[in-house]
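Only a single protein chain was left out; the remaining protein chains are all shown in position.
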Amino acid sequence: MRRNEDARLLTGRALFVDDVQVEGMLHVAFLRSQHAHACLRTVDVAAARRRPGVVAVYTAADLGDYWRPGPLLVPPPPIAGLVFNACTQLPLARDKVRHVGEPIAMVVAESRYLAEDALDDVMVDAEPLAAVVDVEAALAPGAPLVHDHLPSNVAAHVVQRKGDYGRARAGAHATIRRRFRYDRGASAAIENRAVAAQWDPRAEELTVWDTTQAPIPIRNGLASLLGLLESQVRVIAPFVGGGFGPKIMMFYPEELLVPWAALRLGRPVKWTEDRQENFYATTQERGQVHDAELAIARDGKILGVRDVFLHDTGAYDPYGLTVPINSQCTLLGPYDVPTYESEFTAVFTNKTIVTPVRGAGRQHGVFVMERLLDFAAAELGIDRAEIRRRNLLRPEQFPHNHEIIFQDSAPLVYDSGDYAPALDEALRIIGYERFVRDEQPRLRAAGRHVGIGVVCYVEGTGIGPYEGARVTVEPSGRVRVATGVGTQGQGHFTAFAQIVAEVLGVDVERVHVITGDTREFHWGTGTFASRGAVVAGSACHAAALAVRERILDVASRHLEAAKQDLELADGHVRVRGAPDSAVSLGELALKANPLRGAVRPGTEPGLEATAYFGPARGSTANGVHAAIVEVDPETALVEVRRYVVVHDSGRVINPLLVDGQIQGGVAHGIGNAFYEQLVYDENGQLLNASFMDYLLPTATDVPPVETAHRETPSPLNPLGVKGVGEAGAIPTGAAFAQAVEDALSDYGVEITEIPLSPNRLFELITQAGRGGAGGRPKR
Amino acid sequence: MKDRVAAQMTVNGVPCERAVEPRLLLSDFLRYELGLTGTHVGCEHGVCGACTVLLDGEAVRSCLMFAIQADGHEVTTVEGLAPDGGGAGSESLHPLQAAFREAHALQCGFCTPGILMTLVPFLRDHPSPNEREIREALSGNLCRCTGYQNIVAAVKLACDAPPPPPPSPSLRR
Amino acid sequence: MIVEGTFTFQGPRETVWELLQNPDVLVKVLPGAKRLVRAGEDRFDGVMQVGVGPVTAAEFTVSVMLKDKVPPQYYAMEVDSKGTLGFTRGSARVALEVLADGGTLMKYTAELQVGGKIAGVGQRLLDQVAKLMTRQGLEALNKELRARLAGGSSR
Partner (left out) sequence: MKPAAFEYHRPDTLDEALALLAARAGEAKPLAGGQSLIPAMNFRLARPGVLVDLNRLAELAYVRPAEGGLRIGAMTRQRVVERSSAVQGAAPLLAEALPFVAHPQIRNRGTVGGSLAHADPAAELPAVMVALAARFEARSRSGSRTIPAAEFFTGLFGTALAPDELLVEIALPPLPARSATAFLEVARRHGDYALVGVAAVVTLDERGRCREARITLLSVGGGPVLAAEAARVLAGQTPSEDVVRAAAEAAATRDADPPSDIHASAGYRRHLAAVLTRRALVRAFERAGHVA
């Protein structure tokens, strides 16, 4: 199955936002804060304004009424006792800067080169303040405050409970207690963000090209802020070079300011983020510290979990509690956990804003649970795979209600699943038994340090509220599908085409999908939370079914045959058993749109239908990752020898696309586990704001991923599908930690943190070995 | 000499001449002066590889060269790979492009042009590479979507395919 | 970042002290210093141009405040600098001890914050640059000291 979009991408014809060039276009550069935390005294832009080639320079003061904090994008779910302090980001800093890279002034010039020249002319007088960096220190009495109007740096506090953990603990054979850390990472899409805007005074229409995952909410928001009709604003998310979360409807300062400047100046304006800006200004994820405890029975059955964690939300919290609630809910994994007590505090710090990045906090929960099970297995003398098997939910336990609230404000209920066979299949593919029994002892005897890791996970996917699609059969017989979600490489052009092609009996290549242009379709939310195929795919399916009905109506009259006797195939409708009766969909489309004569009252023209789909709640995918690694204890370098993923995302529309999502996710996960860490110093300065020092895994760092699929359909949508966009990235850290720990078992290294750089692993080996450079094996 | 300087070069087989400011990066020149926006820019410090083009047939980072330095040279961009610039059908793709499409070696497609331009001279010099060599050849190009696996598969597929005819003058050696 | 160390000057403590308080001397010995003027009793303002490796001609405005002076044996200072490439803020403690051979032992500890572009893309080199500039400055000062003792300035 070839992708419909590939020819354009492979030949350089695909349009990305930065490719938009319009006569007279102006270019923007932002002056950004060098300080993590400072009072802004004065911002003097007079010299910058005088520089030749500079058209305008704006500060907060120049924005007038347009200056206002951004919207709260995701209000917190209805959880009893929840505390949430909303502090959303500002278009340009006014009195205070709260993280390095926060925009202070906007320079508009004839070229980006000139705009950057003018940044040097802007004089900022800032009084540095002590920075809030560490989440624990942030909560200490007397800590400096990120937001002065709040009594502390607490952004939110949430407690969720299931059953009585205290009682479960009292009856436990053992309790396993550890502190876990999972540090920050960048989404690092290879395409940086970009926004271009053009006001057409004749049509009175504003066109905005935006690297967003959610063009419709951006259109609606911009129209409202700029005082325009929604129909006067057209937002286009053309080809987008990777999203991974931060390109969601953030209403980033740049997203608000570029259209504003285009209107104000009456000239097209473009800003393209450079890589350095991306490290400061695009949202980030992954800073949590968990204190977790597992109560376990002698036979390895989980009795309960208690977890108290701190979540670093950065300087503002426009995205609400999605990330920590994902961590909280995903921790339970595929397991039968009778009691659960989870408490988190989200903390403001002087760092870049935290919002979902591929996995969106789920990996933190999985890491905590999987590591606790590993330590429990060791303590109880139970095999690591076996302790998991004993705790997996059984098929008859679905739908399974975990009795807590998920990020979509609905109760956390798993729709369907069949977990044990996935574990067995992963063990079989990686050869777990043979490895543990024969291979590992043999290699160890030869002085090699190899280890295996096997971890399970679930992924809440495909949440609401809804998406829509319009399907149209054109007179050419080709089919147009328009939907509102943006696409960032997932293959929606092909997956949606497949869904529609199957219903209408046409060739996939005859189905033309349009996404991400609000002029084509303007109801919907966006691409996030592994929901594109589930929610928009289901809407495409529903619209295609409605069009099919119309096709059958028109064909039935035309062919004078009963609808039930008709069949759709190869772009034609024919009477079953009468091949000569075939009439093409194109002909029927013409008949459905007569230009003369009368139609029956109530007839709608054309072969077209629009439909919407909104799931009652998210569907829960699941899977197992297994890895074999080899560690060189002398250099602390780790090589991944094999990586197996068994994934169940319900019905698979296109295995090629699903495998692609998983392979990319695993690469992202390996990055998080071993290479990628945003390193902030104690003053809130990011120390690796470039691809020289922020290390994305390359082709030599990522192993081939062996994948297998299981298909337990979701009852929550007609296609039976579940999402897959984040699955590869979620359990990777946990699998990696277990495998490395296993490889170094004779050193007694315990891994409770991710990412794990060679430098850190060297420290752990040295500490475990106690003395001797690089440590020495215990046995 | 801060003013514009004349630069004459052949891009995708077509001679062109422009007056450029010396500081104009080759990547920006190709994208904004010539409108060849298939060459993408991902980091502008030579790490991501998205901007890779051929200079006299060899892969270079176009963000680490000034346009004026291409004066007198031949530049090939992704637009110059397919025989007719890549029309609608797959028959007009370069064999490597066709293999990428066949093996699902791209997702968002942003890094893809740079990867293609890295691989074209690599395959010229290594007509039947092994997996290790392919991965090392790719290690100067970042891809966030694919995990590289299908890119490696596409290279293997392209090696099995019949050798490409010289698609543009600048690819001939 | 912490920069600490010791340095031995070939000259008496009083002279070392005097040189360390003299902006006209400091402007000569501090790497990249272009200007340094006394802006108050214990305050110097100036401009430095730092060039190490790929970083060429990064200009910083600098202000230095001397504190807790105990002539000729101890002082502390606060140093602030800023420029388009970033900023540094730091405090240093400097102690001078008389050595038996007539020389002077300096013990210094500086705590330095670095921000902006130099922190974001220069981390690999910060440690080494700080050490290098400290050493260059102290060696130049020692040279100046010996020149003075020999009866003239080094120029």
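Just so it is clear, A, B and C label the chains in written order, and each chain counts residues from 1 on its own.
In this section, a residue touches a chain if its C-beta (ideal position, glycine included) is under 8 Å from a C-beta of that chain, and two chains touch if they have at least 3 such contacts.
Just so it is clear, the model here is predicted, and its values are computed rather than measured.
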Missing chain: touched chains present in the view: A, B, C
- prompt: Thinking of the whole complex, not just what is shown, which of C:A39, C:A58, C:L105 or C:A140 touches the missing chain?
  reply: C:A58
- prompt: Out of A:N391, A:N688, A:T712 or A:T752, which is the one that touches the chain we can't see?
  reply: A:N688
- line: Missing-chain contact among A:F375, A:Y675 or A:Y747 belongs to A:Y675
Task: Spell out the interface residues on chain A facing the chain that's missing from view.
output: 112-113, 116-117, 274-276, 634-637, 675, 679, 687-688, 690, 692-693, 695, 697-698, 700-701, 757-759, 762-763, 773-774
Task: Name every residue on chain C in touch with the hidden partner chain.
output: 52-58, 84-85, 117-118, 121-129, 131-132
- request: Pick out the residues on chain B that sit against the missing chain.
  value: 1-2, 5, 21-23, 25, 28, 44-46, 49, 52, 55, 58-61, 63-66, 68-69, 118, 122, 136-137, 139-140
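Here, only the chains that are shown with their structure count from here on.
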Task: Averaged over CA atoms, how far is the centre of chain A from the centre of chain B? Could you give it in whole Å?
output: 29
Query: Once you find the CA centre of chain A and the CA centre of chain C, what distance in Å lies between them?
result: 49
Query: When you check chain B against every other chain, which residues touch at least two of them?
result: none
- request: Find every residue in chain C that makes contact with two or more other chains and list them.
  value: none
Statement: In their shared complex, chain C is touched by residues of chain A numbered 34-36, 100, 119-120, 128, 276, 279-280, 679, 681, 683, 685-690, 692-693
- line: In their shared complex, chain A is touched by residues of chain B numbered 21, 23-24, 31-32, 35-45, 47-48, 50, 77-79, 81-82, 85-86, 88-90, 93, 97, 100-102, 104, 106-113, 116, 134-136, 138-152
- request: Sort out for me which residues of chain A touch chain B in the complex.
  value: 2-3, 5-7, 9-16, 18-19, 21, 113, 188-192, 239-244, 274-275, 488-491, 656-657, 659-660, 663-668, 690-692, 696, 698-700, 702, 704-705, 728
